[in-house]
Structures are given as C-alpha cells and as structure tokens.
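Dumping the structure here so I can ask a few things about it.
Presenting chain A:
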Amino acid sequence: MQEIMKKRASELLLDGTVSRVIGWKAGDFVYDITPAVFESAEEIEKDFVYTAFCGANLSKYLVKESKKPGKTLVFLKPCDSYSFAQLVKEHRVNRDSVYAVAVECRGKADVDKIRDCGVKGICGISEENGTLTVDTVYGDKTLPLSEVMLEKCASCKTRKHAVYDELLGEEGEEVADCDRFGKVRELESMTPEERYEFWRGELSRCIRCNACRNVCPACTCEKCVFDNDNSGIAQKAAADSFEENMFHIIRAFHVAGRCTDCGECTRVCPQKIPLHLLNRKFIKDINELYGDYQAGADPDTRPPLTDFRTTDAEPSIVYRRGEK
Partner candidate 1 sequence: MIYSYYPGCTLKTKAKELDRYARRSAEALGITLNELPEWQCCGGAYTTAQDEIATKLASVRALAAAEQEGGELVTLCSACHNVLKRVNHDLLTDGEFAGKVNRYMNPEQPYGGKTKVVHYLELLRDTVGFDELAKKVVKPFTGKKIAAYYGCLLLRPGKVLAMDDPENPVIMEDFIRAIGGDPVIYPYRNECCGGYVTLEDQALAVKKSSAVMESAEGFGAELLITACPLCLYNLNKTDGFGTEVHYFTELLAEALGVKD
Partner candidate 2 sequence: MDRETNRVREQVLRMSGVNVLKCMRCGKCSGTCPSYEEMDYHPHEFVYMVEKGEIDKLMASESVYKCLTCFACVERCPRGVEPAKLIEAVRLEMVRKQGQNRLKPDRIPALLDEELPQQAIVTAMRKYTK
Partner candidate 3 sequence: MQRIGVFVCHCGTNIAGTVDVKAVAEALKSEPGVVFSTEYQYMCSEAGQNIIKNAIREHQLTGVVICSCSPRMHEATFRKTASAAGLNPYMVEIANIREQVSWIHKDMKAGTEKAIILGRAAIAKVSLNAPLIPGESPVVKRALVIGGGIAGIQTALDIADAGFEVDIVEKEPTIGGKMTQLDKTFPTLDCAACILTPKMVDCAQNEKIRIYSYSEVSEVKGFVGNFTVTIKKKARYVDELKCTGCGECTEKCPQKKVPNAFNLGLDNRRAIYIPFAQAVPKVATIDADYCNMLKNGKCGVCAKVCGAGAIDYKQKDSFIEERYGAIVVATGFNPIKLDAYEEYGYKQSKDVITSLELERLMNAAGPNGGTLLRPSDKTHPHTIVFVQCVGSRCDDGKGKSYCSKICCMYTAKHAMLIREKYPDTEVYVFYIDVRTPGKNFDEFYRRAVEEYGVHYIKGMVGKVAPQPDGKLLVQGSDLLADEQLRVEADLVVLAAAIEPDKTARSLGTMLTASMDTNDFFTEAHPKLRPVESPTAGIFLSGVCQGPKDIPETVSQAGAAASKVIGLLAKDKLTCNPCVAHSDEMLCNGCSACEKVCPYGAITYSDKEFRGPNRTTLIRRVASVNDAVCQGCGACTVACPSGAMDLKGFSNSQIMAEVDAICK
C-alpha cells in the first residue's frame, strides 16, 4: 500500500496537479510517526511512510496548508475523511484547493499495546490479513492486529469514506456490530458517586499539555478561548481540581455536534485519559434526543446544536432518565 501511495503522490506532484502532499513520516523510531508536508517527489521517496502506526488524522493540517497556493493532496483514512468533510462544511477548508486521496484502513496499531505484549526493541512493522509482523532487534514477532489496535480503531464505526477525489485500495464497509457506546452506557449505569470517582481519577491526571486540543480536527479556532486573555477563562495550566473539569467539559461542548468521533484526543493523550468518552456521551445524547447524527457525513444537515425542533425534550429529561 505504502508504495502505491508514494507512486501516486509523486505522479501528482510531478504533473502539477498538486503542489504539496500531506502524509506521514517516521521519526527516530518506526512507531514514532508524525504528519508531514512533502513538496517534492524526492521528499516523498525519502521519508513518506504508511504503516500500521499511521493512526494520525491528517485532515486538520489542511486548515493551514490548503490556504497556500496550488492544490494540496491529503491522504485520508475512512475516519479522517469525516473530519475533512466536517472542516469543509464549516468553511475551514476550501474543498477546491484539496485533492483528497482515500486510503483503505483495517485498523491501526497502538505501540503501547504491542509493548504490553512483551514485544520490545521494535524496528519495523508490516501487516497482512489482520496479522502484524513486528520486526524487533530480537527477531520477528507476529501478533493479531485486533489485539493491539488503537482504542479508536477497536470501536471503528465505518471503513467507508465520507468523501474523496480518488481511492487507493479497496473501499470498506460500515461496521455493523460496532458498539462504541458500550463504555458510555456502563458509566451511565453507575451511581453518580461512582461516576464522579471515575472521572476524578481520570481527569485529575490531566497535565494541561493541550495535546488533545491541538490534535483535534474540530478544535481549529483561530485562537482558543482558553488561550485568550480577554475571554476571562484563559488558563495555561491546571492548578486545581476544577480547571481540568472546566477545560474538558467546555472543549467537549464546543465540539459537540461537530466531533466526528475520530478518537485522536485519546490517542495522543500522554496521560491515557479516555477523553473520547466525553465526546461520545454528547454523540449518544444527541442521537437519542435529536435523532441520529454523524458529523461530516453530509454537507447540508444542520449540526444539532444550531438546530431545534419545537418538540425537543425538556432539560428535565436529564433528571428523569436516571430514575429506575
């Protein structure tokens, strides 16, 4: 797959269809993959990678890159394509200046989970039919991909793209048995005290590194309210128990109805806080109260928080719902 992509990207750069390519390149280690902009076929040849560690969602980089002259090529995994469509819907990215290449994806690997399996000294990885072959300094190890997948891939909702100009590889299907709200339901069934303890345990670890915000394709504000001294709620660092609550609730609220559930927030969190559970709570509530809605699925439907029905549920539904 990687080679097909490299070939196609080089072609398009060379024939002038696109002026740059957003893709992935490896850092110091093979699992240390970062998004990167390539401006020539040489750069592609040298650094471009597409491996089981390419979980990163590239769509957000379009906000900046697509403003540059010429077209920008972006590689989109199925989940990334929804983020891209949502950004187009919100006028953050100009559709015409993007050449979207859809690539197939069967799930990406979580290096920590691989390590948890006792695999050390990773220096290469390849995937075939759901089996990962990890090349380590101690020799090759094989692992089923399903056991070491990123959280966001384990609860993947669809392997089908929302939008693209060109497809490389095979288009996947929607995941029929996806149960991405399982954990949310589990939390909902707890007592308020248990929930509070759960979230205190998680959120109190927050170090306010802002990784979740910086990676989030819905968090593309010109200036975040939490960075704006004039907003009255600017905070740089978590200093006490409430601040991270405030930050994460407001962040989740700001992306409510816009979050495509790409799962990047949880992937990048250095403290392993399951932040996607906040977003999924909003998605679940929205689906239940206002009808199923998938951000990025189509360009026209009004996002639920800028829409209403006169027959919407009253806020008091929150009090009744919990009663047994």
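Candidates were picked such that all candidates are chains of the complex that A comes from, given by their letters.
FYI, contacts are C-beta pairs under 8 Å (C-beta built on N, C-alpha and C of every residue); 3 or more make two chains touch, one makes a residue touch a chain; residues count from 1.
Everything numeric in this text was worked out from a predicted model, so none of it was measured.
**Student:** Check 1, 2 or 3 against chain A and report the one that touches it in the complex.
**Tutor:** 3
**Student:** Using the touch definition from the top, list the residues of chain A that touch candidate 3 in their complex.
**Tutor:** Residue list for chain A touching candidate 3: 67, 90-92, 220-225, 228, 230-233, 254-255, 302-303, 305-307.
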